[in-house]
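Notes to accompany the following structure.
As you look at this complex, bear in mind that one protein chain is not there, while each of the others sits in place.
Note that the chains are named A, B and C in the order they appear, and that numbering of residues resets to 1 at the start of each chain.
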Amino acid sequence: MKTRISVIVWNEYRHERENAMVAAIYPEGLHTTIAQALQATPGLNPGALPLDVGTATLDELEHGLSEERLANCDVLVWWGHKVHNLVDDAVVDRVQKRVLEGMGLIVLHSGHFSKIFRRMMGTNCSLKWREAHEKERLWVVEPSHPIAAGLGEYFELPNEEMYGERFDIPQPDSTVFISWFEGGEVFRSGCCWERGHGRIFYFRPGHEAYPTYHDSNVQRVIANAVQWAAPRVNIVDVCPNAQPLEPISFKPGFTNVGITQTQADLV
Amino acid sequence: MKTRISVIVWNEYRHERENAMVAAIYPEGLHTTIAQALQATPGLNPGALPLDVGTATLDELEHGLSEERLANCDVLVWWGHKVHNLVDDAVVDRVQKRVLEGMGLIVLHSGHFSKIFRRMMGTNCSLKWREAHEKERLWVVEPSHPIAAGLGEYFELPNEEMYGERFDIPQPDSTVFISWFEGGEVFRSGCCWERGHGRIFYFRPGHEAYPTYHDSNVQRVIANAVQWAAPRVNIVDVCPNAQPLEPISFKPGFTNVGITQTQADLV
Amino acid sequence: MKTRISVIVWNEYRHERENAMVAAIYPEGLHTTIAQALQATPGLNPGALPLDVGTATLDELEHGLSEERLANCDVLVWWGHKVHNLVDDAVVDRVQKRVLEGMGLIVLHSGHFSKIFRRMMGTNCSLKWREAHEKERLWVVEPSHPIAAGLGEYFELPNEEMYGERFDIPQPDSTVFISWFEGGEVFRSGCCWERGHGRIFYFRPGHEAYPTYHDSNVQRVIANAVQWAAPRVNIVDVCPNAQPLEPISFKPGFTNVGITQTQADLV
Partner (left out) sequence: MKTRISVIVWNEYRHERENAMVAAIYPEGLHTTIAQALQATPGLNPGALPLDVGTATLDELEHGLSEERLANCDVLVWWGHKVHNLVDDAVVDRVQKRVLEGMGLIVLHSGHFSKIFRRMMGTNCSLKWREAHEKERLWVVEPSHPIAAGLGEYFELPNEEMYGERFDIPQPDSTVFISWFEGGEVFRSGCCWERGHGRIFYFRPGHEAYPTYHDSNVQRVIANAVQWAAPRVNIVDVCPNAQPLEPISFKPGFTNVGITQTQADLV
């Protein structure tokens, strides 16, 4: 049984190096803020494990996500925004493979348009948006979900970018949060899916122009999500040719030649 | 309101031209058998519309799926098996786009490993398999689903390839059929999903070595699925910057400069 | 195949007879307003059928829902508020039985606390509420759902009672609408479920103190919901003792005596 959870917080890490306003909020990058918060936020649910948190960024070799590093990663947290297209498809393939084997994936805010999130969802992942420093109130729709542990009925962020419905996603397995926005929209802000053997959580807040990842409720949600998404198994994909478990009646009209050919054909 | 449904039955069309046993069952290709059956099978549910059925195959230009042809297609039926990798990614992108806009997609049998099905699901779509001419009994788990119209409690196929669980798919919105196999396995054989504005149905039977698509129950299921998957809307993807519907309180600490930059950044 | 849909609009019909303000809005009862609107609102989706709309109220014999009348009802629309407890349990049993056989059920507004809705859900169906004449904006989260046909991205009601999350319901099969309220809450306002062979739709708006059922968007939603919930089958419940379809190996250690006793025992 696992005794620790290995986490990588991945960040595009461009805004913080190019925009003074963003740099003032996240001087070492928002990945560093999130990683430090995770390290400092113990789990609240039974079975919560201690975390080993590292980071990775776009401009590192292989975006910091080598085969070996991903092989040892339990939960990957993803933030990207303006250069999703620069993420190498081979790395996206690699992350998808690991999620399907059991690795957790937490996608934050503008990561809704990342290659990996769109890959896992199969949809466009579009939405409405507006950057107007407006109030967001996140309502807890599933208070017994582990990701809602330690929260009240709602929490507020005084200034956030607005994301509004329709959010083009497959229906979530659970919708933990629904947001109310000052400007009049609503949004499914905390959404859970299972894909393969892995768990995926999308969490809406986190525009780079606001100190959202310094907020203690936001930190609590991400910490809970990491615990929730930690792998329960690690199962490598196969598509086996299976021997029968019961006798199959002999069918004289068929020959085994066809079978052998067909086995070879299967991808 | 639509008055007809335009259908394309797509086939890899290799086995039938390379294997005499398969050619004997489907001399003009299984796409032709399916298309003729669809044309001859009226819908049973209220709202059923007449069909205009065409076909397309891998070796045609653009696999027979040009932009223009797909733009006018309501439901695409897909059969592929041994050369999934030869399907052009640009055509896969195009089909995905149309499904997300509202086009229906029916994936048959070995199409579980097609690029388009894996793209829509986000998973490996693996399973167990065995070719042993064995009996399959498909149980109707959701008798009130439109795809089950006209069927009894179950129907049987005397000889089929076995597909067994675990089938690596996202949990279906509805599981219409579960199969019992002579050799001891079970399988979720009729699965429905919604992705974007389109409906997707996976239907298990249809190994090329058996006359499955000549079976009247199988034909009934595919005809029902086409009616069920016909588009209800046609909505092209956008990710709009939305004006507020309610007044937003003035926040003196923020400037609009940041907003303009960020809009430009969004993918 | 059915050619018409038989609808009963059921109303508690107390507020309208006891409160002048409500009577001014719905002089013949809100059931009459809804029934007239349904009769005048043709369906927009393929397969839409003409409606035969009647009404029933609490103070009629058997609440207007005799065995015979329900047996011929395709879709039942339900509005109740202050005397849910006066609904006879035998009538609730009868309605549940019909829904499970295939009859549609549309539950409106304060019907969230009706015996029949709680029976079908298995939960408390609690929520937050406030009557403050506030603006409600209903966002269309699933624009391709038949219940959203003919609507824009959202519609507004200038004055409504607020219902807020957490709404204690089983996760809906589809969530068509999410409401934004002026006072700061959100709510899953249009929820679909399947139970047995019947379809259930809960639609939030409709406090008796406001002219909500005179609103054309609200009328459109209820009309769409009636078409969506119309039965596709009528299957009476059984729990049959089934003969085997395959040979079962003889087990010398067991006798049939036990079997016979057990069959008689089963409820």
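Following the convention adopted for this analysis, a contact is a pair of C-beta atoms (placed from the backbone, for glycine too) under 8 Å apart; a residue touches a chain by one contact, two chains touch by 3 or more.
From a predicted model like this one, the values you see are computed outputs, not experimental measurements.
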{"item": "Partner chains on view for the chain not depicted", "value": "A, B, C"}
{"item": "Given B:171, B:217 or B:241, the one touching the chain that is not displayed", "value": "B:171"}
{"item": "Among C:31, C:63, C:84 or C:188, residue touching the chain not depicted", "value": "C:84"}
{"item": "Absent-chain interface as seen on chain B, which is shown", "value": "137, 139-143, 153, 164-167, 171, 174-175, 178-181, 184-186, 188"}
{"item": "For chain A, the residues touching the chain missing from this view", "value": "1-2, 44-49, 102, 137, 143-146, 149, 173, 194, 197-198, 230-233, 235, 245-246"}
{"item": "Missing-partner contacts on chain C, residue numbers", "value": "19, 21, 81-82, 84-85, 96, 100, 110, 113, 119-124, 126-135, 159, 161-162, 164, 168, 170-171, 173, 182-185, 193-196, 207, 209, 237-246, 248-249, 251, 254, 258-259, 261-263, 265-267"}
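As a working rule, only the chains that are shown with their structure count from here on.
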{"item": "Category of the chain touch graph - line, ring, star, complete, other", "value": "complete"}
{"item": "When chain B is superposed on chain C by its C-alpha atoms, the rotation angle in degrees, nearest 5", "value": "180"}
{"item": "Averaged-CA centre spacing for the pair chain B and chain A, given as whole angstrom", "value": "27"}
{"item": "Between chain B and chain C, centroid-to-centroid distance (C-alpha), Å", "value": "31"}
{"item": "Centroid spacing, where centroids are CA-atom means, of chain A and chain C in whole angstrom", "value": "36"}
{"item": "Multi-partner residues of chain A (at least 2 other chains)", "value": "164, 171, 184-185"}
